Structure formats: structure tokens, C-alpha cells
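Please read through the structure below; I'll follow up with questions.
Of the protein chains in this complex, all but one are displayed in their positions.
Up next is subunit A:
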Amino acid sequence: MTGLAGPRALTGTGVLTGVGVLARLALRRDRVLLPIWVYVIGILPVSFAVTFADLYPTAADRAEFARTSAGNATFMALYGPLSGSSLGELVVWRGGFIPVITGLISLLVVIRHTRTEEEAGRRELVGSTVVGRQAGLAAALVVTLAANLGLAVVTAAALSLRGLPVAGSVAAGLEYAAAGWIFAGVGAVAAQLTTSAGAARGIATVALAGSFAARVLGDHGGFTVPGGPGGSWEWLSWASPIGLVQRIGPYAATSGAERWWVLAVAAGLVAALVAAAVALSARRDLGAGLLPDRLGRAEAAPAFGSPLALTWRLHRGLLAGWLTGFALLGLVFGGVAAGVTDLVEDNPGLGDVFTRLGGRAGLIDAYLAAIMSILGMIAAGYAIQAVLRLRAEEAAGRAEPVLATAVSRPRWAASHLVFAALGPAAAMLLAGAVTGLVYGLTDGGVGRQTARGLGWAAAQLPAVALLAAIALALFGLLPRLWAMSWAVLAACLFIGLVGSGLNLSHWLLDLSPFTHTTHASGGSADPLPLASLCVLVLALAAVGLAGLRRRDIPTT
């Protein structure tokens, strides 16, 4: 920070005084991660273009691919609808999840540089120098908006250089950036509402998940539950920020041109969100949220006297949030499951595809396997988050007083790990059961489909546990590298979402545990990979706990 906060660097005396200094501070702190994600996500579409051109060299190949893929409900859920069969349209369709990723990263970055700083008390240190009261928020937004713009430039340039139409390439870049901008605004608003960064992340992520779910429902035409509301649900996709930006429609050959005016709508939304965040921030005190703290108990409840009682208090909010989210996801995915086969059956030209994929049952199986592996990766995020609560407690200095009482280190760790193990498992099983149940309502076999849904979900649990175990091993042995657990999850997500599209070699795909659980849930795979997964989980957990027993607390 030295050299940055010198008074000479600060000019003016308004609420924005010091934005430049703070923005540079934020850039400095993110100097490694920010360029990486801008670049990696920025060039991702080009890698799709390369793969598609390789696999489907002629226009006829691509038309055939588009014809079969248009009927794939899993693809529809993950990427959105496919508008045509030009190379550009295929690329943009395949990158349909990129707006979710830019949105997620943007909201995390904004919260990291606003509420996290405030919660840690560092904002106060900076705020006492010559810095306007909106400067922190403005700096976080400036950095995030600029990063997304950079991403748009990378994407547009890379796609144009690959020979795709320039207008479409620019539209694709702006689609991803617009999602990032909107959710940066959502993050900025969420950061004003609560006093804890964790709760702010929760609120903003729920908003993102909700807009993804709305997009899925809208694109599928809604629930196909008997007696459910009929009619077109497409307005849901338009109402969802994710669906909205996708409707810019880069390279849209069929509809004639890109809908540039959608960008103006997105910009209006960003402006409204930023204005709301600024207004909220102006009304509250430093460190305070908008939702006031209530008084607590003067004395603890009689049962509140064990490590587990403490961790229940620390984890229950997280657990409730994830259970709700997973139940909703199960509802959405189960609701659209019945439509999986409709899409194919309604299309007489797809009869051969239909039988090749194993008929109705085969299609549903493929769909469920894909959905559950995605849910598994999301649940692994929860598992890592729960394990890393240990690290958060240690870093905040709250582990020390507990460990200075009659609580041993393994008991302390176990009290958190209970939630890291059972929480994601409960969320997965709940999502599986709800998916099966809702699908069973249309299929007539509620009991059978619920059981099947549970089975699919359970098959993912070893992979979920493996990521939790990796986080635990890092925490015990290399506590400074705890963030690597997120890198491992990101790699799994990359392999799962992007890998098959990139034609990666088999051993690379096999590195992700979710590749194995997805195969295993097909029922045909041999149990060896699953068994070795379980052994690996136990070994890593043992290593982590052994490391924890020996190391210094706190390790900074």
C-alpha cells in the first residue's frame, strides 16, 4: 500500500475522492487472478470454434449436429436454445453457461472488495485517510466493470481473428460482459444489505441461481406437470438477466441480425442496480448493514456447551440456504425432465436419433446423469465452503480460545466436518429425490422415480467427498494454500462443462472424479473407480487430520 495512499495521489474532496487509489489497490490485490480469468474465459469461445470446425467441417455436418442437439434437453438446460447451425451460433450456444460464470466471478469480486474489506476492518483503516464514502464501492465496481470489458475485447478479437463475423464476435463478447456487469451490480447491492460478506455472497448467488433457473424454465416452456399452468413461459427467460443477455443473439442468421437493443436494456439494469447500491450505501454507517442486528440472549441455552452446538449455530444458515437452493434446482430439473423426450418425439426427423440414444429411458438416463453430475459439482462447492469454515475460524482468531479449553483438535475439526460431510450429502439427496418425484408425477411412477433420483444423487457423493477431503488435507498440511481447493473444483467444472466440447484426451477427463461418478451412475461401470475414490477420500482426510494435530494454530 505504501506509495498508493499518499495524500498527493488524492484529489478532490467529494464522496468519490480516492477512487483511483482504491481501484489501484484492488487491482494490485487481484493482479494474478484477474488477468487469468479475463483471459481464460475470454478465449474459451475460440476453443469451441476450433473444436466445432474440427469435428463438423462442412455446413452439412453442422446442420446435422444442430438438428440432433436441438432436441437435447440437457443441452437446452445447460446452454439455452440453439438458434441455427452456423459455426458462430454453435459456438455461442455451446458457451451458453459463460454468462453464469462471468456473473458469478463479478459478484464475488465486488463483494470481496467492499463488504469483506469492511468486515475485516481494513476499510476503516483506509477510510480514515482522505477517501470519500462511496469511493470503496465505486472502486470495486470500476475494477469489475473494466475487467468484464477487457473480457469482451478478448472474446471479440479472438473470435474475429478466427474468421467469424465481426459483428457477431463483438456481440458475443458483450453478452458475457453484460452478464458480468449486471451481477456486479447485484453484488454491490447485496454488499450493502448485510454485515457479513458470507451472507452478501449468499444473497447475490441466490439471485444468480434464480435467474439461471428462470432461464431454464423459460427456455423449456415451463413445467409439464399435469394440471400445471399452460401457455408460453418464454417471458421468464426474458425476465432473467442470464436469459436476457443470451437474447442478444450473436451471429443470429435466422432472425436476421443481433438484437443490439438488448444491450441498452442490460445497461439500464446495471445503472439501476448501481444507483440502488449507492443509495443504500449512503444511508448506512460504515460496517453496518441495512438489516439491523437484533439483541441476542443474555445467557446461552442449557444445551449450548459443546463444539457441535457451536458449529450448528455457525453452519445452519449455510445448510438452510443450500437445502433450499438444491430443492429448487431439483424442482426445475425434474419439471423439465418430462420435456426431454417430447423434444425428440415431436420431431419426426429424429426417429433414428431417438432409438440410437436408447429410447425414452435412455434419454432420461443421459439427462439425469448430466444434471446430477452438475449438481454434484455445485454440492462440492458447498462441501469445500463448509470445510474452509475451519480455516476461517482459525484465521479470525476464534479457533484459539476454543482449542485452549478442553476441546481437542480432532474434536474441533470433527464438529465442522460433520456439516461438511452431511450437509452436501443431504442437499444432493434432496435434489435427487425432488427431481425424481417431480418427474415421477408426469411418468406415473412417483415411488420408483424418486428412488431412482436418490440413487443418481447418491452416486455423486464419493466425488463430492473427495473435494471436501482435498480441502481438509490442504487445511491440515498446507493451510496457506487453502484457496487451491477452489482451483481443484474449478478444474473439475472446466473438465465437466467444457472438456467434452474440447475433445480432451481421456486421461485428462478421468482426472475429474465427476467423470467416474457420472459413468458409475449409468449402472454399467465397474465399481473399482468408486471404491478407489472412497479409499482416496479416507486417506486424504486422515492426512489432513494428522497434519492438523501437529501444526501451529494459528498458522498465518
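The criterion applied here is as follows: a contact is a pair of C-beta atoms (placed from the backbone, for glycine too) under 8 Å apart; a residue touches a chain by one contact, two chains touch by 3 or more; residues count from 1.
The working rule: contacts and distances are computed from a predicted model.
Pick from "Response regulator", "Fe-S cluster assembly protein SufD", "Phosphate transport system permease protein" or "ABC transporter ATP-binding protein" the UniProt protein name of the chain that isn't shown here.
The UniProt record for the chain left out of view names it "ABC transporter ATP-binding protein".
Check each of A:L314, A:V446 or A:A546 against the chain that is not shown and name the one that touches it.
Counting the whole complex, the residue in contact with the absent chain is A:L314.
What subunit A residues would touch the chain not displayed?
Residues in contact with the chain left out: 195-196, 293-300, 304-307, 309-310, 313-314, 396-398, 400-408, 550-554.
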